[in-house]
Structures are given as structure tokens and as C-alpha cells.
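All protein chains but one are shown in place.
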Amino acid sequence: MSKNDMIFKFENKPAIYSVGTVAGKKEWEGALPGIYDCHCDDDTFGMPTWEQSESEMQRLALNHALAKLAWDDGKLGLLFAGDLINQCTSSGYGLLDFDVPFLGLFGACSTLAEGIIMTAFTVNAGYVNAAAAVTSSHNCSAERQFRFPVEYGGQRTPTSQWTVTGAGAFIVGRRSLLDIEEKLIEAKNASQSQPSPLFTHVRIAEAMPGRSIECGMNDANNMGAAMAPAAGDTLLRYFTVSGTKPSDYDLIITGDLGYEGHRLTGELLAQKGIHLGNNFADCGLLIYDRERQDMHAGGSGCACSALVMGAYILPKIERGELRNVLFIGTGALMSQMSVQQGLPIPAIAHLVRLIYE
Amino acid sequence: MDYLWAFIVGGLICVVAELLLCYTKLTAARILTIYVVAGVFLTAIGLYKPLVDFAGCGATTPLTGFGYALAEGVKKAVDERGIFGALTGGLTATSGGIAAALTFAFLAALAFKGKPK
Partner (left out) sequence: MIPIYKKDYKKYAEKTAQKSNVLVCCIKAFLVGGAICTFAQWLYNMFITRLGEENTRLLVPVVLIFLTALTTGLGWFDKLAKHAGGGTLVPITGFANAISSAAIDSKNEGWVLGLGSKIFTIAGPVILYGTLASVIYGVVLYLLKLAGAGGA
């Protein structure tokens, strides 16, 4: 084991207390319909440009997450946020309203995992009592920046993925922080039927940040294949160092590998003698009804994992249906310029272990 | 009959582009560029004019027809003005289409706001 193969263990087990999710129309009507906190039928969120719509989603998401705790922003010590738009402007503008120190992140679609790891570091170390990880992506702003004008009529290849419109805000706090408030929450939850608006049992146990990896893929219409080696690399390192095997986990879920990346990651790990079973899933495959919505290889974008993890997987952990989950946020670290220059696409995959406690 | 041949020839020219989209990594913008240059080239070697005579709008509507118009315009201008015609002929012949595309696009931008897919 080399030094950089370290698994970061959070002995204080920071907790994810509250999540705010905001979804676009296609996500709201997708394979996990109506589970998000709010949505907008024309994807504009009342804003004149797509970039401003995306910022507005971040603002709404963090507001929802805070409102569930009945907190104001004064309780947050730090904000970690990022998105796909150049220089992370969606985060910069979207979080203007919050009077909280803000550290911008770029991890492409792995930003949520990166943000959760950063909140866990700072909370576990005791620097702050609570911090939030916020991220967003918007199909129209991403299409404009990375591909073609929104109204441009083009044919999409079967390997292409659909950028998810949405935003998620995850509030992470010290485990003992809410002792009193937890009781209130439990009383509140008991009176309300599911889904639970707050989490009291979701803990961040470990993290293993990924490395930048490229395997020669330069097709921007097949991001899943570009990201699969990174996901495989992180998982392989994690299983090796921790001495565990895939069947030790209730769920191993990647961020947005889509059909191609999901398949290739399984095949790459099988070559190394690690066989992922039915507990291997992908947020990009879960979020849409690929057949009905004509989504080709599935969803992608920062919001893909934020919506599925925040509104679907974490409630399952909260209910105790899943007790040991590996979440691997995947991202493709290319820019429009690097693609035009024909460079291969580097990818990254950050691993976070979430447990029920 | 002219409708039938326009349909078949126009359709086949589109199928070639579809095959390029399916089997190569060529982007749409590259295919359009290739088609225009191919139209100029095929006209220059004398292959495209017979196709236009045969299929009418089936050959002039695809972007190869834009190349055909460029090449025919240049030919006419070189006949009339010599070497200066090489510079003026192409764009003169296609100026109407380009001006229309730019004008209508501008008006569309004034009239419409972007919508999500």
C-alpha cells in the first residue's frame, strides 16, 4: 500500500442531516417521479437566461435544505459548491444570498462527492459545526457551453448522455451537534409518514479521493467510457486497501457512468478478479426512463448524482433499507477547448462510504 | 416524374450524410463543410450539372447544391471578367441565400426566446 492509497476514515462520523433537491421537468417526470423538493415546468425557474436559471436552482436547493432544519445560514460554517459552467459562475451567483464563507470546487460531475468529502473533512476535524455541499447542472446551459445552441437540430449518438437539470444541497454536521434537535426531528417524523424530510441516521464513514486518469477516449459523446477507467481505478484501490469485496456492501452506486460506463466498469473490474453483482448501480441509469424519455445512455451532470442520492438513496439509508453504501462520484475533466484540440478526456472518481447508524 | 427523381436523388444524398454520421466521428458542421466543398469539386469535374438537370431540386436543395451554385457562379464570372471573376463569382451567385439565411435568423432571434428541448 503506497501512501497515496490512503482511505480517509472519519472517526467522528459526520452526519448528512438535510438535503434540498430541485429538478427540471424531465427529471420530475423521469423514472423517479415527483420525489424532489421542487421543480419547474419550463426549466427557466423564472430567469431570463439558462445560466441564471441554474444559479436560481442552487439558491432554491440550499434554501430547501436549510428550511427543513428550520435553520438560517448563520448555522453553516462553510459552503463548498461547484458546477459545470465556466469558472463555476452558477455557484458564485447562486450562493450570493448566503452569508457563509464559500469555497468553490470543480470536479465536473463528481462535484457532489468532492463537496461531501470536503464537508466531512472540515466537520470531522472540528473546524466547523456544519457545512454544506451544493452543486447544480442545467441541460440548456451545458448544451450551449459544451455542444450546440439549444435549438440546434442534431442527432444524438446512442452512447451520448443527457445532462440533468437540477441542483442539490447537502448539509453535513457534527454527529453530536443536533442531539436536542434530533429529538424534535424524530417527533416530527413520527407524525409524518414517509418520505422523511430530514435524516438522522445517515453518516459519512470514509472517503477515498480519486486520481485523474485518462485511457485515450476523446469522444465527447461517450463520456461513460471515458469515466469508467477512473471509477474502476478508485474501486480497485478501495477494495484492495480496505480488504473488502463488493458483496460486503448493500449498494455500490456511481454518479453518472450511464449505460456504457456502467458496463465497462464492471468488465474492467472483472478483469482484475472483482465481480460486481446486482448491488452495482448508477445514478445516470436510475434517474430517467431511458426508453420512454429517449435518453440514450442515461443521465449525466453534477445534478444527476445530487438528485438520485439526495432524494432516493439517502432516504433508503435513513429507513435502514441500505446500511452500507459506496457512492462513487464520477467526472470527466475536459473543457470545450481540450476537446477541440483533440486531447483525450481525463476522468476522476471520488469514493464516499455512507452508513446507517 | 420530376417529383419522383427529386425525392429519390435528394433522399439518397441525405442517406450518404446519415451513413457518415453513423459510421464516422464526423460532426454535423464537418459534414456540411465537406458537402459544400464536394459540391464545388463535383461541379468542377463536370459530374454535378448532369445530376441537377436530371433531379432538379433533388440535387440543388442539398448543400452540395450550394457548392454547385458557387462553382457555376465562378465559371460564369471567369468567362465574363477573367481572373477577377474567380473572386466575385461564387459569393455573387450565392449571395441571395446567405443574405436570406442571415436576415431570417436575425428576425427569429428578435421574435423568439430559447426553449428547453
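When the chains are written out, they are named A and B in that same order, and each has its own residue count from 1.
The criterion applied here is as follows: a residue touches a chain if its C-beta (ideal position, glycine included) is under 8 Å from a C-beta of that chain, and two chains touch if they have at least 3 such contacts.
In this text, all values refer to a predicted model and were calculated from it rather than measured experimentally.
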Out of A:L264, A:C283, A:I317 or A:I348, which touches the unshown chain? A:L264
Among A:R156, A:H201 or A:R319, single out the residue that touches the unshown chain. A:R156
Residues belonging to chain A that touch the chain removed from view: 48-49, 144, 148-159, 213-217, 219, 222, 225, 228-229, 232-233, 236-237, 240, 259-260, 263-264, 268-269, 271-272, 294, 297
Spell out the interface residues on chain B facing the chain that's missing from view. 2-3, 6-23, 28-29, 31-33, 35-37, 39-41, 43-44, 55-58, 60-67, 70-71, 73-75, 77-78, 82-83, 85-87, 89-91, 94, 96-98, 100-102, 104-109, 111-115, 117
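The rule is short, and it goes like this: only the chains that are shown with their structure count from here on.
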Based only on mean CA positions, could you tell me how far chain A sits from chain B in angstrom? 46
Quick check on the complex: what are the chain B residues that touch chain A? 21, 25, 28, 114-117
Spell out the part of chain A that touches chain B in their complex, as residue ranges. 24-25, 42-44, 50, 139-140, 143, 150-151, 154-155, 165, 219
